[in-house]
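As you look at this complex, bear in mind that one protein chain is not there, while each of the others sits in place.
Coming up: chain A.
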């Protein structure tokens, strides 16, 4: 436990030093609040866009607050996942390449402590960014559109966080198998992307798929209650994340034994 906390602290200071604590939260806040702002100014933007013949009347219904929040969540889905994978792709690989890994592993540190510290360090930054961004977007939505129940926002936040945790488990696992940062990000992104394509194609057989978490998170906002199957999805996501981390630990131990 003590080893783990030391490693985690080292991980967090390192993230401060290379600026991850700054760029990830800010990038997320920008992605988040852009959504309500552009939705709010959409009529003016269209008016100034040109290309529209004189006298065109465009009627855009004002979206409700929950709709704006749900569309923000789908924004995170595309760019957000990419940023998360990119931010975490190098965590193990860099240390392997500059030799810091050997320095750490000659001490009495077990593989599980190492992997767990890496994982928690990255997840902490990501969830902080997501919390800040989502909170700010919630504030803007209340300001520009209408009040949204905060219980719904918190529930959707928690469900979406599980998805983020899953992404990081995949990335960390890829990091123990592949020896280049670009390869790690490519594999993680195609794995996550492939999983969502498969779950969109075969909806019947993939009600358990973690990619459904995103649908569930926005469904909670829209309908105000949990969709059926959400418990299954939540359980499989937690189980799969743990399993991936376990495989990562074993693979990492094998890797370090040559």
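Convention: contacts are C-beta pairs under 8 Å (C-beta built on N, C-alpha and C of every residue); 3 or more make two chains touch, one makes a residue touch a chain; residues count from 1.
One rule holds in what follows: contacts and distances are computed from a predicted model.
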Assuming one chain is omitted from the figure, identify its UniProt name from "PLDc_N domain-containing protein", "Multicomponent Na+:H+ antiporter subunit F", "STAS domain-containing protein" or "Putative repeat protein (TIGR03943 family)".
"PLDc_N domain-containing protein"
Touching the absent chain when the full complex is considered, from A:144, A:238 or A:255:
A:144
Given that one chain is not shown, which residue among A:7, A:29, A:73 or A:101 touches it?
A:29
The listed residue (A:90, A:121, A:175 or A:210) that touches the chain absent from the view is A:90
It is residues of chain A that touch the chain not shown, namely 18-20, 22-23, 26-27, 29-30, 33-34, 37, 40-41, 44, 48, 83, 86-87, 90, 94, 97-98, 136, 140, 143-144
